[in-house]
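Here you go, one structure.
Missing here is one protein chain; the remaining ones are kept as they sit in the complex.
Should a chain be cited, it is by its letter among A and B, assigned in written order, with residues numbered from 1 in that chain.
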Amino acid sequence: MSNGQNGAELRLVTPGMAIGPSAGMRVGSGALAQNDTIIATRLGWVKHLNNTVSVDPINSAYMPRSGDLIVATVAEVRNNLWFMNINGPFQGLLPMSLAPWKVEFGAARQHMGIGDVVLARVQEVDECHNVVLTMKGVGLRRLNQGSVHSVPITHIERLRGEGNATIQRLRDACDCRIIVGENGKVWVDGDADGIAWARQAIDLVHTSGHKKSFEADLSALENNAPKNGDA
Amino acid sequence: MVELVPTLLRQELARLAEDDLRLDGRGRWDGRDVDLQIDCLYNAEGSAKVVMGKTIVYAGVKFEIRTPWPDRPSQGSLMCGAELRPVAHRKYEPGPPSPQSIELGRVVDRGIRESGCIDMESLCIVPGEKVWGVMIDIHVLSDGGNVFDACGLAAIAALRTAVVPAERFDVGEDYTLKVNGTPIMASFTRVGGRYVFDPSEEEELGGDERIHITLGDEGHLHSLQKGLRGVFTPAEFAEIFEVAHQRCSELRKLVATQEGN
Partner (left out) sequence: MGGYGDVKLLRDDGLRLDGRKLDEMRPVTIEAGILPAADGSAMVTHGLNVAVAAVYGPMEAHPRKIQRQDRAVIDVRYNMAPFSTSDRIRPGFNRRSREISKVTAEALESVVLVERYPRSKIRVEIEILAAEAGTRCAGITAASVALADAGIPMRDLLVGVASGKVEDIVVLDLDKAEDNYGQADLPVGILPNTGEIAFLQMDGDLSPDEYNLAMEYNFKAAAEIHEIMVDALKRRYEGGEN
């Protein structure tokens, strides 16, 4: 919808399927050139943009990139660092020096324990998938209340909407604070009714974020939002 | 693999419990919709599939001919086993059956065995020489919470459809296994400080101990099990015992309805 396709026919391809000739085209993600043909490597929608052919996958694991804002959970605490579950193949590492507090060696546990949820940024990812996180930065902090939900990585854009319009609609409808992590974890905070409604809205992204009916379904849900008073 | 329990999940469950609410909007004693199919596996002598929310379980019954135990020359045998295989969830790892799998299989086994729904004498072919061994194997394909009830239901439903393959073993004509009763399990987990029926995956993750109750047709107890860390009071048990009666008779009706079709 927001992929610059505007009316162009959308094509769903499966791995190995020929997309078109490779002559004069650049090969983007989700595709590769084999002999004279560009083939899909993932299940998804074909995208032509500025002479580049790529496939927007329908499903994807979270692969961290430096700068990503994520919602992470403490998985392990050492004397001078935390290991975080970031919903990706590998854990992220938060060293004491990148925590938002002055931490003495050995005192990491006093600031955050196993199971604690934080808002962090990916500082660095190396070739071997070693992920370093930071909590130094505006708004990065331990999340002491609210609840955490999941959305498929490939539906994050759908949840945000163009210019964050959709996510703002959700915030308004349930009167909750909502932060969408690039790792598919969504933090919601507000009163119980608001969180319950947000949960339904996020489930909707899960089940029909890829469907044409999404807009209509979301509008229907909005009519039942706590702020409309008839929930 | 030990799953990580997010602090916020436990907090949220506790807060919901204060208002007597659940994450998925169910009432405290409401179960998820149950889809039961019987006779759905081609090579099993009896089979059933149960879908409860995101939980999917298959059970299959097989027979073998064996020599009876010397002290019980005219009795056959019944065995029920369950496997929480790594297909069912990322938390399950490959390897020999885990203590959880063994517990699951044995709790289901006790409920069926102790209800007396199978007359072991009826499994005798030639006293002292040949008896039927009945084996119920339960395969958990997807763990979306409360696999115990799903396994218990699949096992008894499969058993009730079983046909003894006498012809294949050259000991007479095939006949339907006689099963007298429908023992049903109801499971409760402490979530946010109080018990709920039929916990979901998230409720199990952020919850505490669990109690499994298997009731026979007459409402008698046939198997009880308390699992995981935690304690409960007699008053709490009395409360869930009441609920178990209702839920078990509803599920028993579901089995009967499927058999009627």
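In this text, a contact is a pair of C-beta atoms (placed from the backbone, for glycine too) under 8 Å apart; a residue touches a chain by one contact, two chains touch by 3 or more.
Since the structure is predicted, the reported quantities are computational estimates derived from the model, not experimental observations.
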Option from A:57, A:181 or A:194 whose C-beta touches the chain left out: A:57
Hidden partner chain, touching residue among B:26, B:62 or B:194: B:62
Of B:31, B:68, B:111 or B:144, the residue in touch with the unshown chain: B:144
Absent-chain interface as seen on subunit A, which is shown: 1, 3, 10, 12, 14-18, 30, 32, 34, 39, 41-45, 56-61, 89-91, 127-129, 154, 158, 210-213
Where the unshown chain meets subunit B, residue by residue: 41-44, 47, 54, 56, 58, 60-62, 64, 81, 83, 85-90, 94, 96-97, 135, 137, 139, 141-144, 168, 201
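The definition used in the following text is that only the chains that are shown with their structure count from here on.
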Subunit A-subunit B separation of Cα centroids, rounded to whole Å: 37
For the subunit B and subunit A complex, residues of the former touching the latter: 4-12, 15-16, 19, 21, 23, 25
Parts of subunit A lying in touch with subunit B, wherever the complex brings them together: 73, 75, 85, 113-117, 143, 145-148, 192, 195-196, 199
